[in-house]
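Let's turn to chain A:
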Amino acid sequence: MEYQEYIIAAYAVFAIVLGWDFVAGRLQIRRELRLARSRAARSAARSQTSELSR
Partner candidate 1 sequence: MHPLVRWFHTLGSPPYFDRFAARWAPWGYGLGLLVMAWGLYSALFLVPADYQQKDSFRILYIHVPSAWMSLAVFALMALYAAIALVWRIKLCEILAMACAPIGAGFTVITLATGSIWGKPMWGTWWDWDPRLTTELILLFLYLGVIGLYNAIDDRRAAARAAALLAVVGVALLPVIRYSVVWWNSLHQGQTISLLGKSSMDASMMAPLIWMIVGTKLWFIGALLTRARADNLRREQGKAWVAELAGAATGGAK
Partner candidate 2 sequence: MSARQRNPGLAAATPGLIGSARALMARDLRLLWRRRGDALQPALFALLVVVLFALALGGEKQALSRVSGGVLWLSALLAGLLALDTLFRGDAEDGSLEQWLLAPVPLGWLVAVRTFMHWATTALPLLIATPFLGELLYLPREQLPVLLASLALGTPLLSLLGAVVAALTVGMRRSGILVALLALPLYVPVLVFGAGSVARSAQGLDPVGALLLLAAGLVVAALLAPLAAAAAIRIALN
């Protein structure tokens, strides 16, 4: 196929950008869930330690 390198380069750009978009989206969701988990853990720990006991 003529101009093979150019075709490969173009198709590679396509795959890379869409692939990056896919990964970035998934990473964002995972990050938000991770933040939520640590936030919940922190507030659970806080409510435990603030309990007064005689």
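Keep in mind that, in the parts below, a contact is a pair of C-beta atoms (placed from the backbone, for glycine too) under 8 Å apart; a residue touches a chain by one contact, two chains touch by 3 or more; residues count from 1.
Selection rule: all candidates are chains of the complex that A comes from, given by their letters.
A quick note: this is a predicted structure, and the numbers were derived from the prediction, not measured.
Note on chain A: across the options 1 or 2, its touching candidate in this complex is 1. If you check the complex, the residues on chain A that touch candidate 1 are 1-4, 6-7, 9-11, 13-14, 17-18, 20-22, 24-26, 28-37, 39-40.
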